[in-house]
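Note that one protein chain of the assembly has been removed; the remaining protein chains are unaltered in position.
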Amino acid sequence: MSQEVNLHEQVGEMTTHEVHHDEHHGHHHKETFITKYVFSQDHKMIAKQFLITGMIWAIIGGLFSVLFRLQLGFPNETFPILEDILGKWAAGGKIQPEFYYALTTMHGTVLVFFVLTAGLSGTFANFLIPLQLGARDMASPFMNMLSYWFFFIASIVMISSLFVQTGPASGGWTVYPPLSALGDASEGSKIGMDLWLIAMALFVVSSLLGGLNYISTILNMRTKGMSMTRMPLTIWALFFTAVLGVLSFPVLLSGFILLLFDRHAGTSFYLSDIFLASTQKALPNEGGSAILYQHLFWFLGHPEVYIIILPTMGLVSDVMSANSRKPIFGYMAMVGSMFAIAVLAFLVWAHHMFVTGLNPFLGAFFVLLTLLIAVPSAIKVFNWLTTLWRGNLRFTPGMLFSIGFVSLFISGGLTGIFLGNSTLDIHLHDTYFVIAHFHIVMGVSAFFGMFAGIYHWFPKMYGRYLNNTLAYIHFWITLVGAYLIFWPMHYQGLAGVPRRYLDFSGWASFNQFDGLNRFISIVTIMVFAVQLLFVFNFIYSIFKGRRVTSQNPWGATTLEWTTPINPGHGNWEGEIPEVHRWAYDYGKDGRDFVPQTEPISPNESPESKH
Amino acid sequence: MAQAVPAEQKWWSGGKSPFNVEYGKLMMWYFLMSDAFTFGAFLISYGTIRFASNSWPDPNEVFQSFPGLGNGLPLMFVSLMTFILIISSVTMVLAVQAGHAMDKKAVVRNLVLTIIGGIAFLSCQAWEWTHLHHEGAWWGSNPFLNADGTKATTNFTNFFFTITGFHGFHVFSGVVINIIMLIMTLNNVFERKGHYLMIEKAGLYWHFVDLVWVFVFTVFYLV
């Protein structure tokens, strides 16, 4: 086959590079438990490792939110059982202030980085890139394995910070100095902060190893005929995500290194003019700027939200098209808008800093660039809605979560327009309005996209289906619950309720929200319980779920459904299929769907121009 | 599976690398871009703090010593370091080219020269750091005044040691990588593979280290 590749005129010689190790081909060498399940180099197994680690993290991170919602909803109650479990952190059955801050900090860190970055990209990039591109594995399976294990070590370090005497980092997930730079400033700025920084540095390494692999696999390892514009949108999304990660995480790493020096080497990169109340001392540090850290942090921090949301946009597009039995509307517009989002992601970071002392004139540019993001976002929403329009909808759980994703993305995206304006932001900054905005638009909706992906590709991962009844319960309670939790927070935020506060009981004007806070907390607990139901469904279905009996249960066009039901390492038993068309030939010429592998027949209507 | 031969190569049609490079080289390039953002962030932070300061020490007052020749010689020693690095980059290119020609002897010779250049650079840096340290400069400690005679903050030395240290760490890793390449060459690993492409990737890394030095040299010693 390879000899058919057309040679360039002046080219006389071709070089082929062995990319994979011998054991990937055809018949299996004997695999031990260790090489198959632990130090596996099979992208599908690594994807499952990322997914399951991410799920464990999601449970931990979700539990944190339940704990601090207990405090916010029931500030006057005591829960003696908490003291039994948490000891001094919940002395007298009440969440202690330091612990409350640790909880919110770790909730953010865990969900943003460990669940929605590693758990999401790690799972679907690893699983889908080789399968949907027609590759036997990633470009470098070994680096792929390293990527997971760096993530694993980062997880261990982060977990261990929960168990140190002074507690984990507690300065908010953004760990702004000077609080995070000065060990004397708070309990959470002591060893917990160091562990946090080390864990995050390892995390950056993991993300870099993964990202480089995803990019070079997508560029170099596409099967014959799989031109870039024939790739499913999932792959495009994962491609842009990887690019964002590769270019922005290093800036965060630099910021962290400077922070570590400030903590331990007596430097003043971020420190100046500080009097520390806890020690009653003025510090000698001079000449630094805390705003510099914020710039460095948000140079990653903003692309990070697209690192979270872009993969789910891709997943949702594919799930939605397959379950509407219609081509995705505006394929090239989808690619173009993702590209636009990826570019703008790098240009808007300071809109997180409008009230930190940023130059207001400079801020005006950031407002403008920020509001530009509405354009590609709106294009995407429009295309999803028109994909659904007059489609032959199949309400599979994956499809429901995709529709839920679009709903949440619209609701959360609209409030982004409010917050992107620096003048409005003066009022709304650091209020519950912000919490409501980003939880809906990138937290919950990213989870919905992830769930859509899990429900849709679970049959490919494990050769079994997830239970549908549990899935429908999961969907409806999560969707309604998410709106019930976060919608009211907009009103709280507009009324000026600040975020990260432990207790509002001493604040007369906010007493009107006591009942609302209790309501939100109760819904939070219910939604959390339903997520545990999903975890049960997931584990149960791996072993006892209904078996998949056909190769292509959803009638999808993409390549992963041409592999055996339980593909081995190497994915395809025979030759890798060749691709002849784009990924969205649904309902064409009276046929339900045409797989990408089917050659264009002469009397077929012209390829839908994408 | 007959296929019409297109008039010219369709690089993007799948089944081959669109850039006609193996994945390892692609990864190295994109890794270096990523690393460029790490260094970029450091240097831009340095610039930001400099812009945020009313005055800044004059590098010519600080870096003015040459081992064996004493003080009052600004720019001399760092020029030496710069030329060492440029020359080591040249020998690295020659090693890569020798690899293309499958000329093992030339690969070995040029790799050895590159390694020597790298070690020489690191030694120079060690001398300079020691010298500055003896003058009282370190992280969190800056004995030098601003150019206008006012008291300087410690951020001049903070950034100097952090960034040159990070660069030195890269040079060190580059030397280690080159030593590994040398050992692999001597063991005929690349002869057996039939190509020396691995050396090309090591070369990219080494040139990147040189590239970063161009920026560090300019912003710390010249402007």
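We call the chains A and B, going by the order they appear; numbering starts again at 1 in every chain.
FYI, contacts are C-beta pairs under 8 Å (C-beta built on N, C-alpha and C of every residue); 3 or more make two chains touch, one makes a residue touch a chain.
Criterion: contacts and distances are computed from a predicted model.
A chain of the complex is left out here; the name its UniProt entry carries, from "Cytochrome C oxidase subunit IV family protein", "Branched-chain amino acid ABC transporter permease", "GvpL/GvpF family gas vesicle protein" or "Aminotransferase", is "Cytochrome C oxidase subunit IV family protein".
Note that the undisplayed chain, when the full complex is considered, contacts A, B.
Among A:199, A:231 or A:247, only A:247 touches the chain that is left out of the view.
For chain A, the list of residues touching the undisplayed chain reads 1-2, 5, 7-8, 10-20, 24-26, 134, 136, 220-221, 223-224, 243, 247, 264-266, 268, 273, 284-285, 289, 291-292, 295, 299, 346-347, 350, 357-359, 361-362, 365-366, 572, 574-576. Interface with the hidden chain, as seen from chain B, comprises residues 11, 15-23, 29, 33, 36, 40, 44-45, 47-55, 58, 60, 74-75, 79, 82-83, 86-87, 89-90, 92-94, 97, 100-101, 134-136, 140-145, 148-154, 203-204, 207-208, 210-211, 214-215, 218, 221-223.
Heads up, the rule we're going with is that only the chains that are shown with their structure count from here on.
Separating the CA-averaged centres of chain A and chain B is a span of 34 Å. Put simply, chain A touches chain B in their complex at residues 1, 4-8, 15, 17, 19, 134, 139-140, 143, 208, 212-213, 215-217, 219-228, 230, 246-251, 253-255, 257-258, 261, 265-269, 285-289, 292, 295-296, 299, 578-579.
Against chain A, the residues of chain B that register as touching in their complex are 1, 3, 5-6, 8-10, 12-19, 22-24, 26-27, 30-31, 33-35, 37-42, 45, 48-49, 52-53, 139-141, 153-155, 158-159, 162, 166, 195, 197.
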